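Note sheet for the following structure.
Here the complex is missing a single protein chain, while all its other protein chains stay put.
Chain naming follows the written order as A, B and C, and within any one chain the residues start at number 1.
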Amino acid sequence: MRFWQLASFGGFLLLLPLILGLNDYYIFLTTLILLYTVIVMAWYFIGGLAGQLDLGAGAYHGLGAVVTGYLMIYYNVSGWIGLVLGGLAAMGVAFIVGFPSFRFGLKEVWYALASLGLVLILQKIFLLWTDVAGPLERYIPFREFDPLYMRARAKWFYYYITLGLLLITFYLAHRAKRGKLGLYLVSIRDEEEAAEMLGIDTRRYKLVALLTYSFITAVTGGIYASMVGFYHPILFDGWIGIQTATIAIVGGLGHFWGPPLTSVILLSIAEYLRINLGGTIPGLHQVIFGAILITAILFKPAGIGPYLESLIEKVRKR
Amino acid sequence: MDLLIDFAISLARNVVLGIMMGSVYALAAMGLALLFGVANLINFAHGEYVMLAMYMAYFFSVTLVIDPVVSSIINIPLFFLIGLVTYFLFFKRVINAPPLSQIAVTVGVVVLLRNIALVIWQAEPKAPPFTIFSASYEMGPITIPLDKLFATIISITSLILLYLFLERSKFGTAMRAAADDVDAVSMMGIDTGRLFLLTLGISMMLVGLSGSLIMMYQAVTPTSGLLFGLLSWAIVALAGLGSIRGIYLAAVIFGLADALASGMWDPRGREIILYGLFILILWLKPRGLWGRR
Amino acid sequence: MKVLEVRDITKKFGALVALNSINLNVDEGETVGIIGPNGAGKTTLFNIITGFLKPDKGTVWIFGRNVNSWRPHKIASLGVSRCFQIVKPFPSLTVWETVVVGSYLKSRDASEAHEAALEALKLVGITDLKDRLSRELNIPQLKLVELARSIATRPKILLIDEIAAGLTPTEVDKMVKKLKEIKERLGLTLLVVEHVMKFVMGLSERIIVLHYGEKIAEGSPESISKDPRVIEAYLGTKWAEMREWS
Partner (left out) sequence: MNSRCNGLTKLQAIVVVIVLVIGVAVGGIFAITLLQPTTPTAKVEEIRVGLVEPLTGTYAVFGNEAKMAAELIVEQINAQGGIKSLGGAKIKLIVEDSKSTADGARLAAEKLVSVDRVNVIVGAFISAHTLTMLDVTEPNKVIVMADALVDYLTARGFKYIVRLPPKASVHGATAVDFVVGLMKQKGEKITRPVLVHFDGLFGEVTGDGVYQRLRDLGIKLVDRIKYPTDITDMAPIIERIKAAEPDVVFVVPYFADSVLFAKAVKTLGLKVKFIAAAGGTGLADPDSIKAAGDAVELMTNTYSYDPFLPTEYNKKLVEDFRKRYGKLPTEAAGIIFYTLWTLKEGLELSGQKYPQDPLNGDNLMACFMELDLKSGPAAETYPTGRIKLLPNGDNMYAGAVVLQVQGGKPVLVYPFEKAQASAIYPRP
């Protein structure tokens, strides 16, 4: 049973660009949805497992975009290398901010606010840092199809990169969940003192979660920059973090497949609403989106993932 | 020498501006501190309520052709009502829930409010076209804009009134006691549900008033909430929970940081200073400067 | 051989002196009980030994090393484990997972950790709870889970804080027997804080009495129960209980 589900699902994802008729616009939208889903999946490490309500996704996303884009434009460095370096830069920033935060025991709302503040600080720093970014958009040179440089006109190219990243993230998260890292992080989330008494270096493991998350999120930023062909400090967007955290909460905090599933569904709904309502009443699609989010949080506080799980359980028992 | 004098004048101007801006921030932050301190409720959407209050001030000012500061007469009771409505819609379910659930629900409120504002008022900044106070008072080289001065006076007056309420009235005393120990208060025979409701109401009234005051000299966008939310939390983090005086001083410190950063350095860099300061406070002074908890 | 040495520890919370120059030596394989009325500083002492609190004065030596500046996880990997006074379970983990968290400390890979966890569960005798979620269990069960996960870290010194609270007299007997067995099997050094006199007297070889942060007596269970200062400190509530036991 399990095999068929995975195989058909995998086949579907692989063939999706063809199913969409290789239409660049639809593939572009699908890629965007997958890209944000990757962030939701990466958030599983810091939010789901380690229980830190991080809202700083925009910081790492933007950093990845700027580093990748900057290297592509000014040093003609392949985007692939840019992705890695962007990820490392994000890890560096995450460490600089994360280490003292965990050292001084920031938690809950304070951690969330600090991470949100980080996004805005980085945005403004890059706005003022005109050598690298500044207020003007920087454009990545056009290439018809250059996989080595990681730039192509056809959108399916980015679709498969994103799909690859999604699979890697999924694999990493799954391994973490089953293994020592996941167990340690959950124990820290549940009861930090007890975890410490069992010999777990809580700060270190929280940092590991934060760094993993920041790396993957930065990679999404790099892919995004190459796909849209420019970068700008506006990519340090506080909204990405808020969206990621709410989707993860609606999907079921700490649940494994609930959040990504919710992400794909909700973001598809959001895009659908945008295409159909965005023209008539601008912003209405966002309100509906917000209403769906808040209803889900209020009435299924445990999240959609656990709810579906209990439903499946019921059906099986029958 | 001339340079030095210029610098001193510019510094003095910005200090005056900063104190006035901080005084208005204090109102917004006080609303948050009350709710967080008394009801122990983490309202992540606090800034969004300030944003909403600013829009309502704009709305009343434009439709009724009144000065934005007069709109506070409508805004204060309106926001008391909005407070009650949100209590029953959202907060009642999470008032005793763990912090994470409270954050989750109020983040949902952020999404909702921000986008409702986007639908109704669009994304471009809105500011009322007139205020009677669009003039300034020259005090030597220092210009004091009357709109901000007036906002400062109202703000300080309301804080004093709030202080008297907390010190003298029965409910005020109960609120202060609840900030220390909720269980003790409920044993004193005070209905904590009603106490929380009242706290939320007062918190929202402060928000409504601050929205009207800010609208006298600022424009509002659907994302303004982020700034005022973070700023309010930052002030509470710096002051700690406990005294109105502490909140006021912390707010003035942030107002000064704001004015000095945008006036003496670069208006685009103010967020770096404000939020940088916030994060540093969280690291180094987790209990705040004058906090009791 | 001395495995734990507490030298001249003082800890204050504001004006309150929680511990006042306390000295304590524990030899390998010993079982030491710490008793005293509420607020005597027993849990504070445990918190200092395990690194959760830093003493204002004095030093803690474990296996001959000064651990004053160490964080709890490092002290744990030295071979110290602890059961908390108020249980601290991992609500979203099953009992099995909880114990595995502990056993990873001294295991190289997952299979080794699983083996150690199974052994710990068997030793404590809660193999039947294996697949239950921690949040579904009652307090006495959780205390046992906590014991199992502490044992799973394969400690040399185990600190136990009020594990017998709320147990019936027969259960207390069982618990004493179980702990003695575990101690034998693993060659543990035990440090026990307990209110239930029957338990502490049955288990300990040596007892230390704390009273408002001061160590007022130290000695064998028999000598302690006859010590006039102890009797005075305990006069009232605990007196009858102690008499009854002796």
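Things worth noting here:
As a convention for this text, a residue touches a chain if its C-beta (ideal position, glycine included) is under 8 Å from a C-beta of that chain, and two chains touch if they have at least 3 such contacts.
Worth saying up front: this structure is predicted, and the values here are computed from it rather than measured.
Seen in the complete assembly, the chain not on display touches A, B. Annotation: of B:R13, B:R176 or B:K285, B:R13 touches the absent chain (contact as defined above). The chain not shown here is touched by just one of B:F196, B:Y217, B:W233 or B:F254, and that residue is B:Y217. In the full complex, the hidden chain is touched by chain B at residues 6, 9-10, 13-14, 17, 118, 122-127, 129-130, 133-136, 138, 143, 145-148, 217-221, 223-224, 227, 259, 262-263, 266-268.
Not every partner is drawn; the one left out touches chain A at residues 2-4, 6-8, 11-12, 14-15, 17-26, 28-29, 127, 134-137, 139, 142, 144, 153, 155, 170-171, 174, 228-230, 232, 234, 278-279, 282-283.
The rule is simple: only the chains that are shown with their structure count from here on.
Arrangement of the chains shown, judged by which pairs touch: a linear chain-to-chain path with two open ends. Taking the mean of each chain's C-alpha atoms as its centre, the chain lying closest to the overall protein C-alpha centroid is A.
If you average the CA atoms of chain A and of chain C, the two centres end up 44 Å from each other.
With centres defined as mean CA coordinates, chain B is found 32 Å away from chain A.
Annotation: 49 Å between the Cα-based centres of chain B and chain C.
Multi-chain contact residues of chain B, defined as those touching 2 or more other chains: none present.
None of the residues of chain C touches two or more other chains. Chain A contributes residues 179-180, 183-184, 186-187, 189-191, 193-202, 254 to its touches with chain C in the complex. The touching residues of chain B, when paired with chain A in their complex, are 42, 44, 90, 93, 97, 99-101, 103-105, 107-112, 114-116, 118-119, 122-123, 226, 230, 233-234, 237, 266, 268-269, 271-272, 275-276, 278-279, 282-284, 286.
By the touch criterion given at the top, residues 50, 52, 71-74, 76-77, 81-82, 84, 88-93, 97-98, 100-102, 104-105, 110, 113, 146, 149-150, 153 of chain C touch chain A in their complex.
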